[in-house]
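For subunit A:
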Amino acid sequence: APGLGQDQTLSPQDPYHIVLGTIPIAPLIPAFIAVDQGYFLEEGLEVELRPEPGGQDIVTAVVAQEFDFGFSNQTSLLIARSRGLPIRAIANGVVGSPDVESAWDGVIVPADSEIETPQDLIGKVVSVNTLNNTPHLVVLSALENAGIEDPASQIQFLEVQFPDAVGAVSQRQVDAAWVVEPFVTVGSFSDTRVIMNPLIETGESFLMSVYFTSEQLIEERPDVVAAFTRAINRAMQYATENPEAVRQAFPRFNQSASEAVAEQMALPFWTTELSPSDLELGAELALRYGFIEQIPDLEAFVYSGSD
Partner candidate 1 sequence: MLRVENLSKRFGDVSAIADITAEFPKGRFSCIVGPSGCGKTTLLKCLSGLLEPSGGAVMLDGKPVTAPPKTMALVFQDYSRSLFPWMTVRENVSFPLRGNGAMDKGQKGAAVESALKAVGLADAMDRYPWQLSGGMQQRTSIARAIAYNPEILLMDEPFASVDAQTRADLEDLMLQIKRDYGMTIVFVTHDIDESVYLGDRIVVLAPPPTSVKEVLEVSLPELRDQVATKEHPEFLRLRGHVFNEIMRRTQVAGER
Partner candidate 2 sequence: MKRANRLVLLALELGTPIVLVVAYAVWAGPRADFFFPPLGTILSTFWDGWLGEKIASDILPSLWRTLAGFGLASVFAVGLGLVLGLSRVARIATAPLVEFFRALPPPALLPLTILVLGVGDFAKIMLIALVCLFPVLLNTIAGVAGIDPTLKDTARVYQISRRDVLLRIVIPAALPSIFAGLRTSLSLAVIMMVISEFVAATNGIGFSIWQAKRLFDIPSMWAGIILLGIVGYGLNMVLIAIESYVLRWHRGARAAAL
């Protein structure tokens, strides 16, 4: 953590302690694997995972140097960056699935709902877990791609957290909800069905989230940043190649995770590459929907080992 061992060299025998702000959801399983399999330790890092409910307070904590690294939606970070906060993306976090069969997100409606197509959502209430953020953005974009003009004015969006959204849909308190795994699976247990997969319909392998850190840490300990990036990429690689290991890891990462759900849910997709262009679509959409006023310099935002 900040202040501790500023010039300590990285070695597995005497690892450097850092804090990673996480969200206890499936996309972060690689972070757990990296701890569990000792990838971080091999790089000389001792990583403490701190569960947080959402990415936004993680940004604040990273800026405050409370946490060394964080995980957040790309839009949150673009907003923060466009307002001048000193943070930079360092690694890919999670991306949309390549096809509908393996989709790990979905807009769910009650099984007996009259809503069948995106067009049926017009005039309805749809919940996302955070407004003015990536979830909101992908749903808007997917609706536009489905031919609905200016969906923001035709559909009412509400903010409801994932764990509550399934209940809200099945109790018909909202008409539809965008959720990600494991809640798509939870929904399927509760008589809901999926009518669209916005993450896929927004763009191919759409970048949802990234790992990030503060400019200060990059400046002071580029070796730590590089070591972290290597370990997390290695873990994402491993996760992609070993889906069974991921499935087994989830209930250990989130000890309260429902086992039945963990067995059946679709797994997220990871890639180990992160380039400024991965953020372009998201940035354009954020600008288009008014979440940001201008697109920050993406080249300067993404840190790829050297400037």
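In this section, a residue touches a chain if its C-beta (ideal position, glycine included) is under 8 Å from a C-beta of that chain, and two chains touch if they have at least 3 such contacts; residues count from 1.
With respect to how the candidates were assembled, all candidates are chains of the complex that A comes from, given by their letters.
All values derive from a computational prediction rather than experimental measurement.
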{"item": "Selected partner (touches subunit A in the complex), from 1 or 2", "value": "2"}
{"item": "Candidate 2 contact footprint on subunit A (complex, rising order)", "value": "56, 59-60, 63, 76, 79-80, 83-85, 125, 127, 130-133, 156-161, 163-164, 167-168, 171, 173-174, 291"}
